[in-house]
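Shown here: the complex without one of its protein chains, the others still in place.
Order as written gives the chain letters A, B, C, D and E; numbering starts at 1 within each chain.
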Amino acid sequence: MPIVNIKIAKGRSIEQKRELVKTITDVIVKILDVKEEWVSVLIDEFDRENWATGGQLHIDKFGKGCGKQSSKNE
Amino acid sequence: MPIVNIKIAKGRSIEQKRELVKTITDVIVKILDVKEEWVSVLIDEFDRENWATGGQLHIDKFGKGCGKQSSKNE
Amino acid sequence: MPIVNIKIAKGRSIEQKRELVKTITDVIVKILDVKEEWVSVLIDEFDRENWATGGQLHIDKFGKGCGKQSSKNE
Amino acid sequence: MPIVNIKIAKGRSIEQKRELVKTITDVIVKILDVKEEWVSVLIDEFDRENWATGGQLHIDKFGKGCGKQSSKNE
Amino acid sequence: MPIVNIKIAKGRSIEQKRELVKTITDVIVKILDVKEEWVSVLIDEFDRENWATGGQLHIDKFGKGCGKQSSKNE
Partner (left out) sequence: MPIVNIKIAKGRSIEQKRELVKTITDVIVKILDVKEEWVSVLIDEFDRENWATGGQLHIDKFGKGCGKQSSKNE
């Protein structure tokens, strides 16, 4: 009964979330031999001021937003 | 020094939370042989648009709200 | 569809675990107005060399084991 | 820089894990507009005696193993 | 590629967060022999009404705020 937790930057649309949980669930069902109704997916959204890589907050590193289009320095 | 993390849909009252953490702590103390002050309980609230089972977001499956009374299709 | 994660020191018996998950589930169902089959409980066991409070590993602070009976300095 | 944590029952082969992390990463890259190298996936394996749904340990409910083929009562 | 998750009460300034993630990253790099860019730090903020120790919500135990200066009974 897999439980998938996905930590992402805030700002995705409900359409993206809907597609994400459906596709992830299909992948899990196919590869892990479990029933579809066993799979839970949780989306855990973080502000960029609460996430850092390489010792630098993402708000400082990338500016506001989410995804690579809004990541000014990468 | 048990740490309990409870993921639930948003929308419970502070009275429910107060009763929940007190009762869970009592259960842990009794069954696991630990001191009451060792037990931490964290409530991690999720929007229904960030939670899915069976590949479907709970906002689509149940509508808004929390608990079984507000779960239209279950 | 609450998901409860309980982090504890390794060493509890299966009887303790069985009683723990049953009692926790009953508490959640009663206080949060959810169906019993919606509740998941995961027990996440840690070695005392992987857990610290106050800057000190529990293996150094308490010695081996789990629970207050085996916690020599507390 | 999404971080995906997948909690599953112990017992999957390395081939299943390899396919799982590759496919999940592809899905995330495609839907969330992120770079492939930004995506981390962690597989968090649990014994069936440490996982319960509906108040019952999976070892008691399903017996040993993982996946629906080894789940005797479901 | 260490991933550090820090659960704290809400209310810290961005300057505190900036210093926190930088210092934690430096510590990890130095002690664990990893590259700086491998280290992720996530700050997971909780309301005091969602956190309890000893069976009591922190909002009831300490009042509003965060840190020991705003913890009236401790």
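Simple rule for what comes next: a residue touches a chain if its C-beta (ideal position, glycine included) is under 8 Å from a C-beta of that chain, and two chains touch if they have at least 3 such contacts.
Quantities reported herein were computed from a predicted structural model and do not represent experimental measurements.
S.K.: Can you list where subunit E touches the absent chain?
M.R.: Answer for subunit E: residues 1-9, 12, 16, 19-20, 23-24, 27-28, 31-35, 38, 51, 53, 58, 66-69, 74 touch the chain left out.
S.K.: Name every residue on subunit B in touch with the hidden partner chain.
M.R.: Touch with the absent chain occurs at residues 1, 3, 40, 42.
S.K.: Even though one chain is hidden, which residues of subunit D still touch it in the full complex?
M.R.: 14, 17-18, 21-22, 25-26, 36-37, 39-45
Rule of thumb we're sticking to: only the chains that are shown with their structure count from here on.
S.K.: Quick one: report the Å distance separating subunit D from subunit E, using the average Cα coordinate of each chain.
M.R.: One centre to the other, that is 28 Å.
S.K.: Residues of subunit A that contact two or more other chains, please.
M.R.: Touching at least two other chains: 1, 3, 7, 40, 42, 51, 53.
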